[in-house]
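Removed: one protein chain of the complex. Kept in place: all other protein chains.
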Amino acid sequence: MNKFFQRDIISVRDLDKQELETIFDAAEKIIKLDPNERQEIARGKTLGYLFFEPSTRTRLSFQAAIALLGGTSLGIADIASSSAKKGESLADTVKIMSIYSDILVLRHTLDGSSRFAAEVSSKPVINAGSGTEEHPTQAIQDLFTIRKEKKKIDGLKIGIVGDLKYGRTVYSLLYALANYDVEVHLTSPEVLKIRPESIYEIKNSLSFTESTNIEEYLDDLDVLYVTRIQKERFPDEEEYLKVKGSYVIGLDLLQKMKDDAIILHPLPRLDEISTDVDKTKQARYFEQAEYGKYTRAALMGLILNENGF
Amino acid sequence: MNKFFQRDIISVRDLDKQELETIFDAAEKIIKLDPNERQEIARGKTLGYLFFEPSTRTRLSFQAAIALLGGTSLGIADIASSSAKKGESLADTVKIMSIYSDILVLRHTLDGSSRFAAEVSSKPVINAGSGTEEHPTQAIQDLFTIRKEKKKIDGLKIGIVGDLKYGRTVYSLLYALANYDVEVHLTSPEVLKIRPESIYEIKNSLSFTESTNIEEYLDDLDVLYVTRIQKERFPDEEEYLKVKGSYVIGLDLLQKMKDDAIILHPLPRLDEISTDVDKTKQARYFEQAEYGKYTRAALMGLILNENGF
Partner (left out) sequence: MNKFFQRDIISVRDLDKQELETIFDAAEKIIKLDPNERQEIARGKTLGYLFFEPSTRTRLSFQAAIALLGGTSLGIADIASSSAKKGESLADTVKIMSIYSDILVLRHTLDGSSRFAAEVSSKPVINAGSGTEEHPTQAIQDLFTIRKEKKKIDGLKIGIVGDLKYGRTVYSLLYALANYDVEVHLTSPEVLKIRPESIYEIKNSLSFTESTNIEEYLDDLDVLYVTRIQKERFPDEEEYLKVKGSYVIGLDLLQKMKDDAIILHPLPRLDEISTDVDKTKQARYFEQAEYGKYTRAALMGLILNENGF
């Protein structure tokens, strides 16, 4: 029996290095597999999605992933603004959806919502983003992209730039990276620095620096992970405009990077990466999106099949 | 040829006891069938849904049911608030949808809408709730649950409590029960009593009492069917609050019930059944939801396959 069979995926913190590598290997297998063979992995299985906070891209990535495996999907794309709620409790909604499907995907604004859902669900639950810190399938996708594109993770120098305070993606990524021997350089405006309490558990296992100047380590990075800076996070607009320009990755900053560095972004991207960069060989954010489909398929394939695939 | 082949399911009043039992037997078969064999029952078939009144649970139940049978679904989840209408007549919308699918599911606020749809549709129509009285697949699900959990329907004492005036579920349930030899005890606040004109046809074939006191027959019931009481039905809030408490099923009321009684609810549930009750052996409303998937699958399997399955 594989270790992921019928298992909930709530936090990337629950996964050790070996487990991450098992998922990555499964994703590699999915990529290489003949399309007809892929279709057997979840044939006749149903993915149920419950999005209490809309996220079209994450939802479509899961739907595309289960379709790749021969399964189907159904659910509620935006519960908050739909009629679906009618005052029903999260527990009841999850119980009902777990009756209609073989695997559940949940996105919710509250911390702890996914773990709670997993407790009441009769089917395995995958957290598709919850609260301020957890987005395990994004972190799996991000690390797989690094492994796939750089052929390794250990030993790399990884810059993470943008809004480090509010992006749940960043925290999941850092927790995943803490399993590896990497050097992390965090760059953000002063007001968007990482929340120390949210990385308390890994502050000894992950070596990182903090800076407001993106150029400080730029020429030394193997991976540059860019996230969006939202205007509304700033107390006043002038402060935002001052900061904004310095975090836009364009061809000028790219020239200062190593030739074999790669640039990632969880998407959607606004203007924090110039579209000029898209055509360069460093740009790998669209590959990253594609790997998101394969890593989610791999994870669901492992969860649904006792002996793997 | 099975009697349901290509047949419309508009009202539970159109089904006699033998026909109900045929559906129940088919549902039992679906439950026992190997998942791969199930997938052959509607392979390549398409369910088209038209919801003029949103009902996420009913829609998902149908979608899960056709997916179970290897089919797929498409349609409009909320026509009223969507752009779909553009002033098109119900007849045209139904005709177009019957071109896109092999079987149609319709939910509509108006009485008679489903029968009208069946007349203009080139494909069989299933009523997923219409007007004030009709919800045949809910009634089928409810009776199947009773048969499955109590091993019989005839001879049972069945309490129905809550809003008996406005809930279409209740009327369909009563019409279905009129085919059986049961004793029904209706309990509701005075202002939410059953509409006599809506059960006129069965007043001689169904033996029932009416009361405002839930405890009157409680210790004698085999089945307690609970429905939601909506605050907005009451002329003033004080009236509501006075009534509300007495219809909440909690562990205290449960203790007065027979040990082998079962509690049902069409869901969603607000606070009319305390969550304490969920863990008791009497609570069968989540099983009921699951049987809804199987009975809908059974019905569609019979409709789509000339010689049954």
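Letters A and B mark the chains in the order given here, with residues in each chain numbered from 1 onward.
Methods note: a residue touches a chain if its C-beta (ideal position, glycine included) is under 8 Å from a C-beta of that chain, and two chains touch if they have at least 3 such contacts.
Bear in mind that the values here come from a model prediction, so they are computed numbers and not experimental data.
Chemist: Could you tell which one of B:43, B:203, B:242 or B:256 touches the chain left off the display?
Modeler: Looking across B:43, B:203, B:242 or B:256, the contact with the absent chain belongs to B:43.
Chemist: Which is it among B:72, B:132, B:198 or B:230 that touches the chain not included here?
Modeler: Spelled out, the listed residue whose C-beta touches the missing chain is B:72.
Chemist: Mind listing the chain B residues that contact the chain we can't see here?
Modeler: Touching the missing chain: residues 43-44, 46, 48, 72, 74-76, 82-84, 86-89, 91-92, 95-97, 99-101.
Chemist: Considering the entire assembly, which residues of chain A contact the chain that has been omitted?
Modeler: 35-36, 38-39, 54-57, 60-61, 63-64, 67-68, 70, 72-73, 78, 267-270, 275, 286, 289-290, 293
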